[in-house]
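Here's the structure we're looking at; comments come further down.
Yeah, one chain of the complex is gone here, protein chain that is, but the others are all in their spots.
Chain naming follows the written order as A, B and C, and within any one chain the residues start at number 1.
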Amino acid sequence: MRDGIRVTVWNEGVHEREMPACKALYPEGMGRVIGRHLEQQPGIASVRCVQLDDPEQGLSEEILGNTDVMTWWGHCAHHEVTDGHAARVQERVLEGMGLIVLHSGHLSKPFVRLMGTGCMLKWREWQGVGERERLWVVDPAHPIVDGIPERIEIEHAEMYGEHFDIPQPDQQVFISWFQGGEVFRSGCCWHRGRGKVFYFRPGHETFPIFHDETILKVICNGVKWAAPSVVQGGIQRDHFEPPLEPIG
Amino acid sequence: MRDGIRVTVWNEGVHEREMPACKALYPEGMGRVIGRHLEQQPGIASVRCVQLDDPEQGLSEEILGNTDVMTWWGHCAHHEVTDGHAARVQERVLEGMGLIVLHSGHLSKPFVRLMGTGCMLKWREWQGVGERERLWVVDPAHPIVDGIPERIEIEHAEMYGEHFDIPQPDQQVFISWFQGGEVFRSGCCWHRGRGKVFYFRPGHETFPIFHDETILKVICNGVKWAAPSVVQGGIQRDHFEPPLEPIG
Amino acid sequence: MRDGIRVTVWNEGVHEREMPACKALYPEGMGRVIGRHLEQQPGIASVRCVQLDDPEQGLSEEILGNTDVMTWWGHCAHHEVTDGHAARVQERVLEGMGLIVLHSGHLSKPFVRLMGTGCMLKWREWQGVGERERLWVVDPAHPIVDGIPERIEIEHAEMYGEHFDIPQPDQQVFISWFQGGEVFRSGCCWHRGRGKVFYFRPGHETFPIFHDETILKVICNGVKWAAPSVVQGGIQRDHFEPPLEPIG
Partner (left out) sequence: MRDGIRVTVWNEGVHEREMPACKALYPEGMGRVIGRHLEQQPGIASVRCVQLDDPEQGLSEEILGNTDVMTWWGHCAHHEVTDGHAARVQERVLEGMGLIVLHSGHLSKPFVRLMGTGCMLKWREWQGVGERERLWVVDPAHPIVDGIPERIEIEHAEMYGEHFDIPQPDQQVFISWFQGGEVFRSGCCWHRGRGKVFYFRPGHETFPIFHDETILKVICNGVKWAAPSVVQGGIQRDHFEPPLEPIG
């Protein structure tokens, strides 16, 4: 690992522009809130906030090539991210970039490509106020729960319910309870190629969840967990390999 | 599970036509050899052999809709399988169809889509005769090794070496040793959606590996393991769900 | 696999004798109810019901040596099972016997030995009537949920809550929601040596849960999943192995 982690916060940025309830909670956008928190944490060298309407959708080779960990929030405009850009993000993860996928990013193109499954789920935003969610830690040995209590309560949340169509997580960190009767695997880790992926469920355009210190701390822990190692050699390419031992 | 498993053996079928060494070993094609073995096994209701130059590339809705488990062998023509057909296979796996991916199928479109990674590896077909491979069982509790000895030896094999760029298998069944100095995760299981995927490394167009009874037995065990359950309800779609419990 | 599975249902049998509420629900014991269901299922060759006050605590060499899958229910008398008998059950699992651990068996000696962790949890039997539990299927590809709906509701259940101190399951099948606000990993699978272990949470001495057809079906599916393969050779012993290849 380098001296500090270079983070890029990718934020769709559409709801903040078009939805008064979202703009009221996040006048500068959800991405900025996450970014401001991260840039004050030890071990984080730099934070860059980008969004969908940036040049190259905020996903240029220059940006991706200088990102150790990317956080991703998207919802209503998943389809606008070009297939080429989604493939580029996927490729960078396989090369080592960490990816933190937040809430409705479950149907973002990069996440769905990396999972290989449908990634669909049940959802409910109950009468505009949502319902209570309680995230339980089920792997207290995991670095992502460093300093986190055994449960996190969110008073007003959109519900996401199982079956969540993902590959079984390599490490299951949180499971959510919802007032309306559902459960959800809400903190999930995978290694993919040389990179790491953390899906974290909380966060919604019309709830102040990204102002919650505990939620921000989990995201920060996730960034640290997902930071790439300095691995010798490059990504595997299909290639002929001469023998290391005599044959025949 | 139904009374018997309906298997479709998908075989690329190009080497058998164009490569004398392959035609000599498999005059009817590798697919037929696998198919003939499977159709004699108890628990298997029917076997259909299809290939790339069939109508709709052997991957019509009718065929996929009536297949419980598909085996897949491809190599030189992966790119000819259309993206639409590859997506259809992936979708059917998520709905419950088992998929047994053999040898060079590691770079087939359906497998790469289901894995979400590069799936690349090191390879070596040494001087036309290959080298010794020895597959060791590392999960003796797994149904795929039912009746299989603790190691399988193959005298003449193409080498595949790590790093094999796949998601960590849900269940690791075999690991291969190669004479030239490499190892390889050669029997790997994953659940994906309602379906199951088994990657099994042995098998090559110019070696008689698919005539080996033990290899065929592993493939048959894989078919049985991958057979779908009769699950109530359908595949998860992203949808609104009314609450099961009173809220607020 | 043999022609049919030989099941032994191990039941502690103390509550049924000493607790009127339990005796009223299970006059012949919980074990008999499970046993009667299993013996009527296809694929099950025989069912033997044993309990703690049987000779050798129902865990003689003869019994264990002729059991393919054992189900285990215990609660108030875990400590009475001798260490020698617990070790014998553990050893038989490593040799291939399947073990289905039910409800309060989470602190039984064989289970704790096989897990290597504390296996502790939060619990609550609310005011004698319990509370609502809803088990959600999170791995619809798993044979244990064959024919099971996407959720199972139990109106009156004792609560078990996370953190459940177990090794991460090899396969996570069910997650429970509880009315009082907790979640629990309530259907968990592990391979251990040549054997398989399934922990299934429902079932309690004062609730009629083992009369529920869906619960019994899951137990039966678990028995079938845990049935041993016929593996060639015996369990691994630490031993010298001559080389298979020339050295030096």
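Throughout what follows, a contact is a pair of C-beta atoms (placed from the backbone, for glycine too) under 8 Å apart; a residue touches a chain by one contact, two chains touch by 3 or more.
What you see is a predicted model, and the numbers here were worked out from it, not measured in a lab.
Colleague: Among the chains present, which touch the one that was left out?
Modeller: A, B, C
Colleague: Which residue among C:Gly96, C:Gly161 or C:Gly187 touches the omitted chain?
Modeller: For the chain that is not drawn, the touching residue is C:Gly161.
Colleague: Looking at the whole complex, which of C:Ala24, C:Ala45, C:Cys76 or C:Ile235 touches the chain that is not displayed?
Modeller: C:Ile235
Colleague: Taking the full complex into account, what residues of chain A touch the chain not shown?
Modeller: For chain A, the residues touching the absent chain are 1, 96, 132, 134, 139-143, 145-150, 170-171, 179, 191-196, 228-233, 244-245.
Colleague: Which parts of chain B face the unshown chain closely enough to count as touching?
Modeller: The missing chain touches chain B at positions 134, 136-140, 150, 161-164, 168, 171-172, 175-178, 181-183, 185.
Colleague: If you put the missing chain back, which residues of chain C would it touch?
Modeller: So the residues of chain C touching the missing chain come out as 90, 94, 107, 113-118, 120-124, 126-127, 129, 131, 159, 161, 163-165, 167-168, 170, 179-182, 190-193, 235-245, 247-248.
One rule holds for everything that comes next: only the chains that are shown with their structure count from here on.
Colleague: Line, ring, star, complete or other: which one describes how these chains touch?
Modeller: Per interface graph, the chains form a complete graph.
Colleague: Round to the nearest whole Å and give the separation of the Cα centres of chain A and chain C.
Modeller: Chain centres of chain A and chain C, defined by C-alpha means, are spaced 36 Å apart.
Colleague: Got the chain A residues that touch at least 2 other chains?
Modeller: Answer for chain A, listing residues that touch two or more other chains: 161, 163-164, 168, 181-182.
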